[in-house]
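Encoded as structure tokens, the structure appears first; notes follow it.
Of the protein chains in this complex, all but one are displayed in their positions.
Letters A and B mark the chains in the order given here, with residues in each chain numbered from 1 onward.
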Amino acid sequence: MTDTALLSVRGVTKRYGAHIGCADVSFDLYPGEVMGIVGESGSGKSTLLNCMAGHLAPDAGQVVFDTAVDGPCDTLQMSEPERRMLSRTDWAFVHQHARDGLRMGVSAGGNVGERLMAVGARHYGDIRGSAIDWLGRVEIDETRVDDRPTTFSGGMQQRLQIARNLVTGPRLVFMDEPTGGLDVSVQARLLDMIRSLVRDMGLSAIIVTHDLAVVRLLADRLMVMKSGHVVEAGLTDQVLDDPQHAYTQLLVSSILQV
Amino acid sequence: MFDLKDVSKTFTLHNQGAAVIEVLSGANMTVTAGECVALTGASGSGKSTLMRMLYGNYRAQGGVVSVAGVDLVQAAPREIIRLRREVLGYVSQFLRVVPRVPTLDVVAEPLLALGVPAAHARDQAATLLARLNIPKTLWDLSPTTFSGGEQQRVNIARGFIHPFPALLLDEPTASLDATNRNVVLELIADAKARGTAIIGIFHDEAARDQVCDRQIDVTGFSPGCAA
Partner (left out) sequence: MTDYNFAYLDEQTKRMIRRAILKGLAVPGYQVPFASREMPMPYGWGTGGVQVSAAVMTTDDQFKVIDQGADDTTNAVSIRSFFERTAGVATTTQTAEATVIQTRHRIPEQDLTEDQILVYQVPIPEPLRFLEPRESETRKMHSLEEYGLMHVKLYEDISRHGHIATSYAYPVKVEGRYVMDPSPIPKFDNPKLSDCPAIQLFGAGREQRIYALPPYTQVVSLDFEDHPFVASKADHPCGLCGVEDSYLDEVIIDDAGGRMFVCSDTDYCTARQADGFKGKDAA
């Protein structure tokens, strides 16, 4: 078991004026771990995700990532080119709405190939080959490689977004409500796919969601947020089955039984 | 393999007037490799709670819950995750899986998580499912639609596919017919012979007597009875 955390978050705080986005969040994520962040709307989970992924600049704190070349580096102190390079290579970000993460005017193959071309791939045949391979892995038929995502269903768009993100073999994936807005049968298939990919590629992932069923199936660990603060963290099944904090108990007992 | 020292457990119900329920206190027990121990006691005496604490599912308020040298009370989540992946198996009464995943993959998953090649893991899963008399026609279907007994056997297959050195069994023979019950008892006996330390809850007394070396009455761990 490696002792170097892939991601070490220390004291991350983000304020919107007097309002607290997230406050003093710290945790370590190790290679191969999947961590869920749950909480109601406005609890700060998306703010935290965006701070970690470099989309928002936190007011305080460190986000130390174990880079492939230089070892652990505080990504908040990195220059913008370095951080953007990281977000094209070692990191991936899956948006809740596939439209935010895809180029809707570009074919499926072009969408998947973009990250390869961004890191210097210049052989059309190879790029296309990788794109087709990845479409297969996310269960999109090869014949759709030249179709635009506008012609895809919501579930297919989400799977395409995942393929586009994973094609460069990232080590850390940020996911913002990846199954939100999809109907339940599509959700199930997507969950299974994400789980297999995480396992087969040895990915680490941070998944923000308000769906406790999703984290139970996907996440090894769980962080519960309320009003910008982490109120409880631990093993997913432990937090859900033996919640210690009042808010977590309320959250868990509020789930509708089917 | 399992070593409990002075373990206590309370539930605090914050949303019900912060009621504190004491379930266990001063629990001590040791189970060594190759041993099979049954937890006994009346319903509500804390058997399931203790099982869940042994799996790291419930958090103890005090004491040491050591499994293969890892103290579940103090361990970081990732240590418990690794322990569950490599050392500690658990056959629960309830099957919880991603919907629409074929039974064969559900059973193979513990091996896949250990990095066993998919084809080999599925072969193992098939062997075990066949031994537990799950009809081959069901292997490609999701177990969510199965009957209680079938789900139970899928759960058992998941628990036995990897030779875990430590195993927790929660009512493994409940809702099984005689044939399958015997298969499960064989599996338990095989595991014991391999040196697996097993802790189980068996309401099926005949089964308990057949596979268990000794019994621990958890009533003794109830707060009122604590020494």
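Just so we're on the same page, a residue touches a chain if its C-beta (ideal position, glycine included) is under 8 Å from a C-beta of that chain, and two chains touch if they have at least 3 such contacts.
Since the model is a prediction, treat every value here as computed from it, not as a measurement.
Novice: Missing chain touches which shown chains?
Specialist: A
Novice: Which one, A:35, A:49, A:78 or A:127, makes contact with the chain that was left out?
Specialist: Selected residue, touching the omitted chain: A:127.
Novice: May I ask which residue of A:113, A:170 or A:228 touches the chain that does not appear here?
Specialist: Result: among the candidates, A:113 touches the missing chain.
Novice: For a quick check of understanding: of A:23, A:86 or A:145, which residue touches the chain that isn't displayed?
Specialist: A:145
Novice: Contact with the hidden chain only, please: which chain A residues?
Specialist: With respect to the unshown chain, the touching residues of chain A are 80-81, 84, 88, 103, 105-107, 109-110, 113-119, 122-125, 127-128, 145-146.
To be clear about the criterion, only the chains that are shown with their structure count from here on.
Novice: Rounded to the nearest whole Å, what is the centre-to-centre distance of chain A and chain B, using the mean of the C-alpha atoms as each centre?
Specialist: Computed from C-alpha means, the inter-chain centre distance equals 31 Å.
Novice: Across the complex, what residues on chain B touch chain A?
Specialist: Within the complex, chain B touches chain A at residues 11-15, 52, 56-59, 77-82, 96-101, 112-113.
Novice: If we count contacts the way the header does, which residues on chain A are in touch with chain B in the complex?
Specialist: Listed in rising order, the residues of chain A that touch chain B are 1, 30, 33, 184-185, 188-189, 191-192, 195, 199, 216-217, 220-221, 234-235, 237-238, 241-242, 244-246, 249-250, 253.
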